[in-house]
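Missing here is one protein chain; the remaining ones are kept as they sit in the complex.
Right after this comes chain A.
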Amino acid sequence: MRALITAVYLFLYAPIALVVLFSFNAGRNASEFTGFSVEWYGKALANPFLITALQNSLIIALVSATLAAVFGTMAALGLERLGSRARAVFDGLLAAAIVVPGVVIGIATLVALVAVFGAINPAIAAIWPGERPPQLGLGYGSIIAAHGLFTMALVTMIVKARIATLGRDIVEASADLYATPLTTFRDIVLPQILPSVLAGFLLAFTFSFDDFIVAFFVAGSKTTLPIYVFASIRRGVTPEVNAIATMVLVASLLLILIARLLMREKTRKSPAGE
């Protein structure tokens, strides 16, 4: 039994460990460790294509995670006021949004966007007074929309769990003490759900930053970091790819760690008295 467990963990984590190890390889060969070096990190960071892809990924992750955090929180707040039956339906839809495979989301989003663009672009062209009407197309916008939508479900789940522990009575107490709904939200609700909103934001950011599948479908001509890495492997696995992967790994782990800490912090503190 123990041997089996060891084997499973080895299978899961050994490749990742190897990637990290070989990112520090002095030689060019990906199967033979010839000495310690950080030169590939330097090479990776000097690669203009890589930097552009990284910038794209960061912009997309930042914007989509921000949208997901804002709208996900709004959805969580709104869902709390629904009747129990409607809420059950939306809870199911949320869970579905999270478990639907990326391929399906990717294809569905692509098909939907192409259909919408196909309908809207001629309409714009018809009413556009100038020579060259703007064309809606795949790019930043489409990746941000796709990422924002499926990570929004994630934020909603996390914030909803936090709201459930809040109880309605502190909201009522605030209203009872003459606070308008806006003040109640700003001074009472928001400070208490903020850690979960931030946690949701960080997870959404990581999801978007790491996502290859959905982005691959809707990216158009834009290259995100995972797409760049995928494309560069076709030219062979170089220690440069390993270095990029290691940097992404460390950054993602860090963000997820912070998110976990934010979520734990609040659940530990909240039950006052009793």
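Basically, a contact is a pair of C-beta atoms (placed from the backbone, for glycine too) under 8 Å apart; a residue touches a chain by one contact, two chains touch by 3 or more; residues count from 1.
We adopt the following convention: contacts and distances are computed from a predicted model.
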| item | value |
| --- | --- |
| Chain excluded from display, named as in UniProt, from "Amino acid/amide ABC transporter membrane protein 1, HAAT family", "Spermidine/putrescine transport system ATP-binding protein", "N-methylhydantoinase B/oxoprolinase/acetone carboxylase, alpha subunit" or "Mannosyltransferase" | "Spermidine/putrescine transport system ATP-binding protein" |
| Residue of A:120, A:173, A:233 or A:254 touching the missing chain in the full complex | A:173 |
| Full-complex contact with the absent chain, from A:35, A:191 or A:236 | A:191 |
| Interface with the undisplayed chain - residues on chain A | 167, 169-170, 172-181, 183, 188, 191-192, 269-274 |
